[in-house]
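For this view, one protein chain was removed and the others were kept in their places.
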Amino acid sequence: MTSHLETAHDSATPESGETPEVPRTPWSRFRRRFRTQRVGLISLGYLIFVVGIAVLAPLLATDSPNAQDLRAVLASPSGEHWLGTDDVGRDVFSRLLYASRTSLLAALLAVAVALGLGLVPGLVAGYARGRIDGIVMRIADALMAFPPLILAVALVGVLGPGLTNAMIAVGIVFSPRFLRILRGAAMSIREETYIEAARGLGCSSVSIIGRHVLPNVLSPLIVQISFAAGTAMLAEASLSFLGLGVQPPDASWGAMLGRSYRFYDRAPWVVLFPGIAIALTVLAFNLLGDALRDSLGREER
Amino acid sequence: MTASEPTLAGADRRSPVLSIENLTVELAGEHGHVRVLDDVNFEIGARETLGLVGESGSGKTITALSVMGLLPKSARIPSGSIEMEGEQIVGCPLSDLQRLRGSRMAMVFQEPMTSLNPAFTVGDQIGETVRRHRGASRRAARARAVEMLDLVGIPNAARRVRSYPHEFSGGMRQRVMMAIALACEPALLIADEPTTALDVTIQAQLLDLLRDLQDQLDLALLFITHDLGVVADICDRVMVMYAGQVIEGADAETLFEHPEHPYTEGLLRAMPHIETRSGELFSIPGSPPAPLDRPPGCAFNPRCGYAEPTCTADAPPLRSIEPNHTTRCLLAEKLRLQGVQE
Partner (left out) sequence: MTRLVVRRLLSLIPLLLIVTFLTFSLILLVPGDPAVTLAGDNATPEQIDATRERLGLNDPMLVQYGKWVGDVLTGDLGTSLYRNEQVSETIIDRLPVTLSLTFLALVVALVVAIPAGLIAGTRAGRASDKVATVAASVGVATPSFLLALILLLFFAIWNPWLPATGYVALEDSPWEWFRHLVLPAITLGTAAAAEMTRQLRSSLVDVLKQDYIRTAWSKGLASRVVVGKHALKNAAAPMLTVAGLQVTVLLGGSIIVEQIFGLPGLGQLVISAVNSRDLPMIQGVVVASVIIAVLANLVVDLLYGYLNPKVRAQ
């Protein structure tokens, strides 16, 4: 039965006129597969667009992000204020553009902290195995047992509020994810060098790590970075919403939202637009992660 | 039934349990539909065993799944008829199929290790069928499950009924599969390579059991295998399939002693106990054609040692060469093919 389907498929390939696809490097295979991921490409395009906005915010903004216009408080969207104004008359559109910088940087920072914290313990645990591995993994499991936002809030609580502290806290919460991936990597490095030593082949362990181990580590790492960036952005928004993240007058999308939330019944736009910006960007990170996972994974049958 | 495609005579001609006529099956592929079963005809009567033999991909399993209505969604039956105790199965509503499956016709699959649901007790999985088709109470279904486990030779049935599949060996699981299949005393049992995954001693025990059960329950048995040795053991009649077609059919003894198709001869020579003088096992050169690039003429001609130019011309029909013996070989009269003497 299945064999039927497979034979039908296999015998069809030579006739289909396509060039036989033999990927030379993991990178070219990835490019070939990623190109077919329409959703992933759109997400990537959107994220590049957001980064562009963040970089070009001063050029694109119609107003100064912190200029208050007390004659136009909570004004609805209009020709003058495209997305309306907030409770002290600041232009929501312009603030949204500037806030994208904070939101993106915060996500980046949190992922960097998580990666940094996971790096050494993960590699050591995977390479040393045994007791050290046991202890590190126990701690990682314990960290994952905490309700993530409660742990992040508590960490900010003791460190003191502020964007950097908030992102360190989020980084700590996320670090076990990266730790696990890096531990797996270190374990496979160990295996590879062991095999190589046993065989006594000419290739150096550096080339083995570069050619075989690194690509296998990078794939899950890149996928996880994309997902983590989305989750970190949500976490930043949550902490800033609670007033524990970025401090006024600077704003991230979450902070804009948190500050204006009590006016949601009178002026929904002050909440709606930053909220949609967060949702779309997180969605793009997640969908990009899905597409990367599908393109970077091993060949499936 | 058409004149050119004679049906193999059944033991009980008047009321066959299963009757298949001109059955053709196509699978959707990337380039349209591909024919995977071509004009198959046969009948099976009560207490009769028909063997369906061929390499994997020859259409044996497709035939079985067509009867059960379990073809994959990509499959379609452009023509043909399958009658189960007189009821048409091709094109019938799902509810009719669901009424017949498990009660009038049942199937045992090749993979005992994966064919049972790991999350339910074997008693549940046997009793479920009885509850479904006979409206039995939980208690009655449980009692029937114990009875069936006993019947298929599982010791301590009353206790084992509460066990989960992972607590049984492969051979025992296949017995459980038989218990499930036979719990409602169906008229037809389809066994698709039921012993292939098991080792030889277990295989022999299961075949004995199958024969016993057939006698007790008046089963019509459609036995699918690639192993002619097993066929010799259990089947009354045999049909050899190749590339979606029946290429030869006869009663088991005739087929073994006087094969009328070179492919059958090749299969017989490839049986383990018939060794060539050098002590090596014979194998037919080449491999069966994919459904898409079937050779013109006889599908077997590229692998056939006797092939002549006529063999690549028109596709040969299945024809009677003797009473109750059909072949698709054009040269059957000319060739003196080697059989097996028991």
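Residue numbering begins at 1 within each chain, and the chains themselves are lettered A and B in the order written.
Basically, a contact is a pair of C-beta atoms (placed from the backbone, for glycine too) under 8 Å apart; a residue touches a chain by one contact, two chains touch by 3 or more.
In this text, all values refer to a predicted model and were calculated from it rather than measured experimentally.
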According to the contact rule at the top, which chains on display are touched by the left-out chain? A, B
Using the touch definition up top, pick the residue from B:G102, B:G123, B:G244 or B:P289 that touches the left-out chain. B:G102
Among B:L52, B:I180 or B:L198, which one touches the chain that has been omitted from the display? B:I180
Out of A:L60, A:L119, A:L151 or A:L218, which is the one that touches the chain we can't see? A:L151
What does the interface between chain B and the hidden chain look like in terms of residue numbers? 68, 70, 94, 97-103, 106-107, 109, 111, 114-120, 128-129, 132-133, 164, 166-167, 177, 180-181
Chain A, residues in touch with the chain not shown (by the definition above): 138-139, 141-161, 230, 234, 237-238, 241-244, 254, 257-258, 261, 264-265, 268, 271-272, 275-276, 278-280, 282-283, 286-287, 290
